[in-house]
Structure formats: C-alpha cells, structure tokens
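Worksheet: one structure, shown below.
Every protein chain except one is present and positioned as in the full complex.
Letters are used for the chains, namely A and B, taken in the order the chains are written, and counting of residues starts over at 1 for each.
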Amino acid sequence: MRYVPHTESERLQMLDVIGVSDLEQLFADVPEHSRFPELALAEPLSELELARHMRTLAEHNQHTGDKLCFLGAGAYQHFVPATVDEVLRRGEFYTAYTPYQAEASQGMLQAMFEYQTMICRLTGMDVATASHYDGSTALAEAVRMALHAGGRSRNRVIVSPAVNPRYREVVHSYLQGTVAELVGEQTSIRATADNLHNLSALVDDQTAALVIQSPNFLGQFENVAGLADAVHAAGALLIVVADPVALGRFQSPGAYGADVVVADGQPLGIPLSFGGPYLGVFAARRKHVHHLPGRLVGETVDADGRRGYVLTLAAREQHVRRARATSNICTNAGLMALAAATYMATLGATGLREVAQLCYHKSHYAAQQIAGIPGLRINPQAPDKAFFKEFAVSLPQPVATVNRILADEFGVLGGYDLAQLNPEFEGHMLLAVTEMHSKSDIDRLVQGLRVATA
Amino acid sequence: MVKSIGFVINPIAGMGGRVGLKGTDGVVAQARRLGAKPLAQKRAAEMLAELARQLSARTHAPQLRWLTCAGAMGEAELLAAGFLSRDIVVTHHPPDEPSAADTRSAVESFLARGVDLVLFCGGDGTARDICEVVGTGVAILGIPSGVKMYSGVFGSNPARTAEILLAFLDERLTTAAVDVLDLDESQYRADTWQVRLYHSALTPFEPTYSQSAKALIEAAGDDEVKEAIAESLYEQFAQQRNLLVLLGPGSSVKSVAQRWDLDKTLLGIDAIADGKLVGSDLNETEILELLARFENRALVLSPIGAQGFVLGRGNLQLSPEVIRAIGCDNIIVIATPAKLLRTPVLRFDTGDRLLDEELTGQGYLKVLTGYHRRRLVKTVI
Partner (left out) sequence: MSDQNNDVSNTRAGAVDERTIYELSIPGRRGCEMPPCDVPETEFPQALLRDESGLPEVSELDVVRHFVRLSQRNFGVDTGFYPLGSCTMKYNPKICEASARLEGFTGTHPLQPEHTVQGNLELMFKLQQWLQEIGGFAAVSLQPTAGAQGELTALLMMRAYFRDRGETGRTQVLIPDSAHGTNPASTTMAGFEALEIPSDEHGNVDLAALRAACDDSVAGLMLTNPNTLGLFEAQLEEVIACVHGCGGLVYGDGANMNALTGIACPGALGVDLMHFNLHKTFGTPHGGGGPGSGPLGASAALADYLPGPVVQRVAGDEGDGTSYALFSPARSIGRMSTYFGSFGVFVRAYAYILHHGAEGLRANAEHAVLNANYLRSRLRDVLPLPFERTCMHEFVLEGRIEGSDVRALDISKRLLDFGIHPPITYFPLIVPEALMIEPTETESKQTLDNFVEVMEVIAREAGNNPELLHAAPHNTVVGRLDEVRAARQLKLSESS
C-alpha cells in the first residue's frame, strides 16, 4: 500500500459515492472461480530493505566500476558527462508520456527536434526519426522500409557477413511473415575479409537493399568507394550501420552515398546496462520521408505565430495503406534520445572529434602492443584494413581460458569470444578500446594477454 | 476567406409522397390536383435556420456568399433565415411553374460564376439533375426533401445537413465520390422496385479514422482507403491463374479497376482477366458466357450506402444463375469504414430465397475495408 494514498474513511466515502459496500464488489465481472488468486511472490520489502537488497544484488555482478572492460561487439563503454544524468533525472521528462499533447510537451518535442538535427548532421542524411528501440530493430525497420520502397518485384535483401550477427538475427525475425529473402552468409573469416564489391555484384533487379556496416562487426572500415553507385545502378538502396562516435571524425555514410543510416545510439551517453535500454538511430534521404517508420517531430507555429513543435507525418503509408506494412512502432526510446541529445550538445563538435580520435589512437596503441606478443596476431583475416576502436586478435589458446586468467589475475574483462558465432573463429577475441582506457589500463591488458598466452 | 455556395430548392420535390405517388417526376400536375403542398421550402428553412444559429454562435465564422435562384427556388428562404441580401446573388430567375430544366439552368449559372459547393433541397431526382451538370467537378450536398433519397449525397435530416456543411466549410471533412441512385420511376409506379445507379458525385464526407498509436488518430480520405482496398485485391488476384474478375457498379469498385490502370464503367458490370478488360457493361448472358471460359472466378461488389443492398438493387444482371455460376464463396464485398458507419447491415435480394439465405451465411459477412483488413458486418435478407 506504499503508494496508495487513501485513508480508510476516504475509501468508504468513495465506495458510498459509487454505491457499493466494499472493493470486492467492483470485480463482479471477473469469473468467480478465478477471482483474487493467491500469488506466490516474494515477501514485500520496505524501501530501506529494498535499497539494501538491490545493492547486494548489483554487487553480485562484475562491472566496469571494479573491472577494466574491453568488451565491445555492439555495446561500448564511453565517457558520459555528468550533464546527461542530470537531465535524465528531470521528472518532467522521464515521467511524461509520448508527447501527443503538444502544448504540454514542448520540452520533449524541442529536444527531439534538436536530436533529429544532430543525427542528420552526424550521419549526413536529410531526415532522422525521433528514435527506435535499438540498433538492430532500427535496421530491421530500415530493411522493411527498403522492401516497401522496392515494390513488388524486389524481395531480396543482401546483408554483408560483416554486419553484427545479432542485427542479422533481428532482421530475420522481423521478416518472418513476409515473402522477403535474406541473402548473405553468416559471419565467417572468409566472408568478413571479402571485398564488399563482391557483394555489390549480387545486387540485381530483385534486390531491395544492400546492408553494410562500417566500421564493421570486427571494427574495420569498409572500402566503400563506388559502392553506392553500383547499388543505385541496380535500383537498390544502400543501408549503412554506423558507429555514431566514429562519425565525430570519420566520413559520414551520407558522404559516400548511403540512402539509409542506422546505428545503435548507446555510445552517445547511454550506459552499458546489460544491453538495454539502448537507442535506435534511423536517418534517411528526404525522398523516403513518407515511408519512415516511427515518430517524427516537426516545427510549426501556433495561432499567434509562436514557434512550436509537434509529432508530424503520422505516416499514412504505415497505417492506412499498409501495403507491405512497414511498422507498428508506437513507443520508441524518447528518454534515450534525450540522453543522446544532451551528450552530443555537451561534447559538441570538438568533444566528439576528440573522443573519436582517442578511440582510434588508443586502440591502435593496444593493437601494436598486442602484436608484439609471440603467437598473437591482429586482424588476421584482413590485416591491411583500417580500423576504428575494435580489432580481432588470434590467440594460441581458447578465448575462455585467456579471459579467465585476465579476470582472475588482472581484473580485466577480456574481449568477446568470436567462436561463439562461428567455430572458424576458434581462438579469436574481439577487443574494444575507447577513450575510457588509459595507457596503464591498456598496458595491464597487454601484460595479462602476455601472461595468459605464455 | 469567403466561401461561395450555390443554393437551389426544387420546390416540387417530395410532393408526390404525401398523396401516394412514388415521386414527382413527370406527374407534378397530378400531384397538385391531389392536393400536394410544397414540402421542400419547409425542409430548406429548417436547415438554413440551424445553419444561421450555429454561425451566429461563433466568433470566427466563415464568410458566406450565396448564389441562388429568385423566389421560392432559394432566395426567399435565405432571406427568411436571416442571411443578408448583400451576401446573396440571384443568378437564375425561374418561371412560376419551374421544372427540372430550371434546376439544371440554375446550377449552370452557379458554375459559370464559380462555387465551392452546390447545396440543394430535393430528392434523388434533383440529385440526378444536378449531377448531369456538375459531374464530379464540384461537391454537392442535399437537404433531404424527396420521396426517394437513396443517393449518398444527403444529410440524414435538415439539421444534420447544416452540421455537414459547416464541417465542410471548416475543412474538417474531405470530399469523397459517392453513388447517386434513383428508382426507375416509371417502373416504380408500376410497382416494380428497381434502383439504378445513375452517377458518381463528390460530397463532403467523414474521413476514415484509424488509430496509429494511442492518442494519435489519423484521418484518411476515402480515396486513400479505396486505394488500400484495391491494393489488397490486386495482390490477392495476382496469385490466381485463369481468373475472371467481375466488377460490380459504383465508385468503390471502380477504384479497384484503377489499380490495373483500367477504366471501368461506373454503372455496369465489367470483367477483367490477366490485367485486361475483357468485358464492359455486360448483360446476364454475356456474363454467363464469360464465366464458362474461366476456371476461377471472383465478383467484387460494394453495398449501396445506408440501405446496404449488395445484390438485387442496381445490379440485376447478376441473376441467381450468374451468382451460382460464380459461387457464393467467390463474392468479395468491399466498403470503406466510413461507408460502413452509415451502413450497419448488408442485404441480399436476388429474387431467389435459398440463394439469399446462402449469401447471408451465419448472419455476418466479411467485408474488405482496407489493406489486408476485413470487418464482420451483420447480414439480413
């Protein structure tokens, strides 16, 4: 009864107004044999006890507060300035609903409008949505949008094997129930080393889109020169999965001709939080604006000419025609977009550029040091490709064994075991190094790897 | 912004009903002899009074300019309802005993000067006369005052007609193509009840509302919904080989043909196979001949608005024999959600009781209302 404010006498007065004598009478419509089940839940805890319990439970985890973490593979530890949580804690924002009542939601709407602007500039696109659930669902919605745009004759989507395999799985889930066909191999050593232009050769008049990721799942920049032209020549769309932090310093997908850019916005000020909630970033060329899934905020005026913002283009295509229905999206990730907006505003152009540069330099320093360890190789599948903040290392031992030593003896959460995706990657670890890692942190990792693989 | 409304009263509309005649077309003199009194002026006065009342209650009312006929065909009732003579332009002067030709001339004079909508008071016959002049160029709206009002252009009563007009002036309503129907009066007076579809007209229409998320309701114009229905059928038919698709009368079904870029007759039964028009305005024999040549058949029909007749009105070519040859399961009924709002039940009257019973099924029929979307609608015989 912690948050129910009624006193006994108020309860009786209210029941009297309704014309019933007790609360149970309000549930006469519920079949009697099923009414008021005894629920076997835990005994309730007071706030004090609950706070203690939650702390204890949280400490059953190893976490970035007490371990050095070099895991990436789609979720990254980055610096979050204090402004972000300060803004997120504003009850006016986080206890509000989706801003359907525009006059009472100008704060959130303007913040979303600014978020859309920042995402457009960062990705080099013309329009951005006010957020999706996460990177993988944003990609799934992008693929559905491309299938819609491609019309009846284009039912294939080619996904590069170097796209995050979890993203591929979600796209696959979202295409169940359609006639669309997902083309492209699972992540494998050979496939990720392949030149993307071999993939673009597969794009034909039945292909709706080619999906690539750059930097790809293994951290490397793809060679995109001429790619968009080849895809467009076949009448398909180029969908790019991006890393928003890389866009602070490295060329935008818009600059090399992408039609749709999606990303997980988690690196933009959102904690790792065991995989969610994250932020789906979705941006596209202007010509797709009427087919965009999800919410859009637009600027307008009131009767007196005051500037204001509203949810707009409730996209008829989605809801009325629904030819090859594109989306059922309702809730999105508004608060996460607010976090990203605050993060991008605080970091600014210079700050994000510095973060991207630090990621680049530190990961390369780490790679160079690790390359000096006998038996270890960096990006063995494509050693010449440039990378951003992640790279693969081949080890003479199983990754799990190495990681166990790193954790137990060096307080390091080691890299992602790529063999979980494909046995071909046995002994391959994916390491992410960001601005969060000082030189001494990196040196500890290197020392740990040296000891563990000796 | 000033809105121009053309306004015409058919002063003899509805007179026949009170004296037991089934319409006044061609029998005015007889009606007068039997003591018929003008009803239309009274209905028009009711509507205009309600309109004036609602306008005066507003601070931001739309400004109106009336184009009308002298005397009993419009001007008199406008002045009586309190509209100012400076806002009224008389564009047609009818003789003492006006005829259908006067309605047509009046509307011609409105169109010559330009109007946003033609408001008329009359019945199906009047609607037909007006449609002959305006086609689907300008929206029309009827104050119901006839003996027969089967067409989709009428408000349900004079007060409701005023509300529709206001909503249209406020741009809260869009326009949609609806069917203008009428009985064949000479047959009707001989006790043969036969509704015919005569025209397609534009009229102010509630958009179809759909909820895309909580608190976000979208309005879609009728045309968009018809396109969605057409798209759904297009996909469905594309999957069947050796298929003859028969398309019934009316504007909803016409939009299905447009999905194939084919121009279907508004009033007739047309046939499509392999994306080509293989028959137009077909009669019963022609339909039966065509049916025999195809392995798979489908018939697309839309109910007559409000009344809900799917078969037996306006499509007598579709005889019981034809329906049996098509197969009851192959009949696809389509309607926009907005049309279904006004059409709570569907009716069948093929003249063959057993067939009607089979068609009404278990008392409900699945009506295609959008893309991959159907609604169960009650059926009665």
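Note that in this section a contact is a pair of C-beta atoms (placed from the backbone, for glycine too) under 8 Å apart; a residue touches a chain by one contact, two chains touch by 3 or more.
As the structure is a prediction and not an experimental result, all values here were calculated from the model.
Which of A:A333, A:L376 or A:L395 touches the hidden chain is settled by the complete complex: it is A:A333.
The chain that is not drawn here is touched, among residues A:V240, A:L352 or A:A392, by A:L352. What chain B contributes to its contact with the hidden chain is residues 54, 57-60, 209-217, 361-364, 366, 369, 371-378.
Here is the rule we go by: only the chains that are shown with their structure count from here on.
Taking each chain's centre as the mean of its C-alpha atoms, chain A lies 52 Å from chain B.
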